[in-house]
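All protein chains of the complex are present and in place, except for one that has been dropped.
In this document, chain identifiers A and B correspond to the written order of the chains, with residue numbering beginning at 1 in each.
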Amino acid sequence: MSAPGASRVSSWRAGLLLVQRDLRLAMRRPGEWLQPLIFFLVVTTLFPLATDPQMSRLRDMAPAALWVAALLSSLLALELLFREDGQDGSLEQLAVSGLPLAWLLLAKCCVHWLLTGLPLVLVAPLVATALGAPYAAIPGVLGALLVGSVTLSLIGAVGAGLTLGLRRGGVLLALLVLPLAVPVLIFGARATALAIALEPMAAPMYLLAAIAVLSATLAPLAAAAAVRISLE
Amino acid sequence: MMTSTMRLLEADQLHLWRGELQVLRGLSFSLDAGRCLQVTGRNGAGKTSLLRVLARLLPLESGIVSWRGSDTSKDTFAYHSELAWLGHATALKGDLTARENLLYSAGLRRAITPDAMNAALAAVGYAHSDGHLVRQMSAGQQRRVALARVLLLDSVLWLLDEPTVNLDAGGQEMFGGMLQAHLERGGLAVVATHQTLPLPASRLQALELA
Partner (left out) sequence: MTWTWFHRFGSPPYFYRVAGILIPWFAWIAAVAAAAGLVGGLVLAPPDYQQGEGYRIIFVHVPAAVLSTMAYAVMATASGVGLIWRMNVAHAVAASCATIGAWFTVVALATGSLWGRPMWGTYWAWDPRLTSELVLLFLYLGYLGLRGAIDDGARADRACAVLALVGVINLPIIHYSVDWWNSLHQGHTVLKFGKASMPPSMLVPLLLMMLAFTMYFGAIMLVRARGEVLRRERSARWISEATGA
């Protein structure tokens, strides 16, 4: 029997291994991970279809359309974060691993964002241009969605942890997460609107970044608490 | 340094409620190194709840679980790092191979060498080639891989809930040998199972939940 501590793996390395695992799993089922992106594209297409598609009108609507679609798409993507691990017992193993659960969940969130949030961010310039945004606005659109999508992933993780294993958890998850996402929506949409109008967008970006930092520090802890409660 | 009479695991007056039902009523026991506590009882008697309580997955109403003399609620990380848990769910990812599964589960906690992995898979009688994904395996083979993980973790305390489910007679014999070897090395185990464990009476403690 090895003495406790011998050949133990550091938390940092454990986090990296978990990232590797989730990436490998995602590569074996790429279809699943494409769906939130496709959903995003479909929803943003619905907006012009629902109204007079003149570029000037669309440009006014673009920030709202982009952010509502991003919000809804990230909600759908949350299914992919904990559900399978919760069902097959992997989350349980993480909870009794002797490693900090908040850190391990943060690792999972990172991969989740890379696979569901980042694609949205990369596709957004395309969508924004289709909705009438000038090319010069693209860096601003990218920046706002980049920061905002990180926060949405983190807030969503807390909701996903709370609703783990519940029947019809999907709708409840939306009801829990959407009110908490209101500030991100407000600041993000404003930043995007300013970007499209080619005006300085520093103020809402700072606010967006502040919320992102707050979420990055607190959300993993809340999500870990939520997951432990759901495993009871 | 462990003496063979040290009481490593102690449960003191455990009370647990699940909803309306009182599942554990003031349960107490202690377990020394080299011994196995076999938990039996009819369905719904609380075997799984007891094991989850010991794994600190379920919070207790009252009572203390001590490990090496200290309350596990005070230093849960240290306690967890010395135990291996195997519940009803095998915690195997269907889209990974057996080796990948072991690398990413046991490997999160212990540095695993390829030799150790081969040895563990051989010890549990794993029969497939490298490329086989877990979801392509039978339930019995999956269970063997899960047991290989327990071996690889090289933990002092094993908490196993129905570990031989889906195992054939050969598998059950394999498990018995695995458990025996673990106890001989000074480990402890709490096992919920109806299978007769091939252990000498000196190593076996029985607990029947009513």
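Please note the rule applied: a contact is a pair of C-beta atoms (placed from the backbone, for glycine too) under 8 Å apart; a residue touches a chain by one contact, two chains touch by 3 or more.
Fair warning: this is a prediction, and the values are worked out from it, not measured in the lab.
Undergrad: With the missing chain put back, one of A:26, A:176 or A:201 would touch it. Which one?
TA: Only one of A:26, A:176 or A:201 touches the chain omitted from view, namely A:176.
Undergrad: Of the residues A:62, A:80, A:195 or A:226, which one touches the chain left out of the display?
TA: Only one of A:62, A:80, A:195 or A:226 touches the chain omitted from view, namely A:226.
Undergrad: Which of these, A:80, A:158 or A:212, touches the one chain of the complex that we don't see?
TA: Touches the omitted chain: A:158.
Undergrad: For the chain that got dropped from the picture, name the residues of subunit B it touches.
TA: 17-19, 22, 59
Undergrad: Mind listing the subunit A residues that contact the chain we can't see here?
TA: Where subunit A meets the chain not shown: residues 158, 162-163, 166-169, 172, 175-176, 178-180, 182-183, 186-187, 190, 207, 211, 218, 222, 225-226, 229-230, 232.
In this section, only the chains that are shown with their structure count from here on.
Undergrad: Can you work out the whole-Å distance between the CA centroids of subunit A and subunit B?
TA: Result: the chain centres lie 36 Å from each other.
Undergrad: Looking at the complex, which residues from subunit A come into contact with subunit B?
TA: Listed in rising order, the residues are 1-2, 4-5, 7-9, 14, 17-18, 20-21, 24-25, 28-29, 84, 87-90, 92-100, 104, 231-232.
Undergrad: Show which residues of subunit B lie in contact with subunit A when the two form their complex.
TA: Of all residues in subunit B, those touching subunit A are 55-59, 77-83, 85, 87-96, 100, 103-105, 107-111, 154, 156, 185-187.
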